[in-house]
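Here is the structure we will look at.
Partial view: only certain chains, each at its native spot in the assembly.
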Amino acid sequence: MIRKMLCGAGALGASLVAATAAFAQDAAGAVPAVANPGNNAWMMTATVLVLLMILPGLALFYGGLTRSKNMIATMTQIGSVAALAMLVWVMWGYGLAFGPEGNQYISWGKFFLSGITPDSTAATFTDEVISEYVFVSFQMTFAAITIALVLGSVVERMKFSAVLVFALVWLTIVYFPIAHMVWEARGVFFVMGALDFAGGTVVHINAGVSALVAALILGKRRGYPHEPMPPHSLTLTMVGTGLLWVGWFGFNAGSALEANGSAALALINTFVATASAALFWMLAERVSGHKPSALGFCSGVIAGLVAITPAAGNAGPLGAIVLGALASVVCFFAVSKLKPKLGYDDSLDAFGIHGIGGIVGAVGTGIVFSPAFGGPGGDDFEIGAQLVTQVSAVLATIAISAIGTTVAIYVAKALTGLRVSHEVEVEGLDIGEHGERAYN
Amino acid sequence: MKFIIAIIKPFKLDEVREALGAIGVAGMTVSEVKGFGRQKGQTEIYRGAEYSTNMLPKVKIEVAASDALAAQVVETIQQTASTDSIGDGKIFVFDLASTTRIRTGETGDNAL
């Protein structure tokens, strides 16, 4: 959406062309536009960076937070749903999200990538194009990481088979439609004019809310909260944090679809918002009388990255710093004060950070976009009106995620039983579900 | 004075510690061990190489207790650590020739 705002009607036009261009070419065999190698180069790099976020990034971030008896299971679940998402994406995901035919809720066509060739191109937000295979791959990694993020709330107790079934259903009925509504030129939120540069709603609010719902249905880990469950390796969690930050530049700056000034803005914002969030989380700890912690640093980094995602190309660096700090403090309270009170077991805080941070970011984007706050918005930009748009997009996303996740989880339960046996949970999923130990 | 060594299932540690605290055991020393016995371990497979190790993770608790308390300690551990399933472990009791608290040099029951 940021996109539409950024380049006015042009973008919409461009996007529409995008949706049809490649088509036309194949059909009418018209002379295809050629991708500028620089933009293709950046988008391939960005795509690879998003994979780095998942494996090993997220696998380490999440895995380090679990107990060692569940380390391998956590990493394998993440890797497997990512792999599954990639296959589903090329089979029907891309078609449902970005297919040539469709309405504001869903699209179809190009299933199994039919009709796409190395010469096919996809439009950017200017009159440039990139190779369509690159666009397909870039978007593919978004689907893969989103489902992987959801798993953060259900680790250490969900069956591996259940995870796979859940992922298959969830991607199909939740992710692809939302991706279409937000990013495709005909999508309802796109048309509404909601600002979401790199996927705050599609990826983070969506993953966070789905994670919460899944955790509520699945139930707590045995022994939670009275039994101590400290992270088995904060070292690995910090490594994962670093890799997530590094990879996130592909996620955010890549969402410009070109190596242009908009990408450059997203780049610097992804540095400063994150840096600010990391320090503010530790500050919040200090202020509430605790020691500034390593996990606090890591949590702040993620909170900042989540919050800046929708605002990456939609804010000035100072707006980004403020947004990062705000999201960080809010998430700190959500995770360390609110969660214990409510008592649900969002094991690795997928909701507490991606859900809450995503909402702060999505709403905040409606403010920092304003030139008054150094944002790229035009002088005619009205914060009030934009906030209404942002909030409605957020609420709609929450509703869809919650309903879809409920369906997906119950399907998984019906087919697999959902939760591992008491013995397996005690022994650990590594040995129980995969017949291996992480460390020998 | 008696010295009690108990081999238990790892997830029972907290319960046992609380139970012993309740009957007035001031301290204990805990270590991770691997246990071999009747209980059969899960088989692990790595690229077709199958290891059905019967070496299972256990926790070893060492408690020194006055003769008066010793019997109760054994009983408490036995009851708390039992799950009625193979592999619950063992309790071994030894006679202690002497005990010393390093900090103070106190010996005997005062050392505990």
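Labels A and B are assigned to the chains in the order they are written; within every chain, residues are numbered from 1.
We adopt the following convention: a residue touches a chain if its C-beta (ideal position, glycine included) is under 8 Å from a C-beta of that chain, and two chains touch if they have at least 3 such contacts.
As the structure is a prediction and not an experimental result, all values here were calculated from the model.
Stoichiometry of the full complex, written with the labels used here: A x3, B x3.
One rule holds in what follows: only the chains that are shown with their structure count from here on.
Centre to centre, using the average C-alpha position, chain A and chain B are separated by 47 Å.
Contacts from chain B toward chain A in the complex involve residues 11, 14, 42-46. Taken together, the chain A residues at the contact with chain B in this complex read 227-228, 426-427, 431-432, 435-437.
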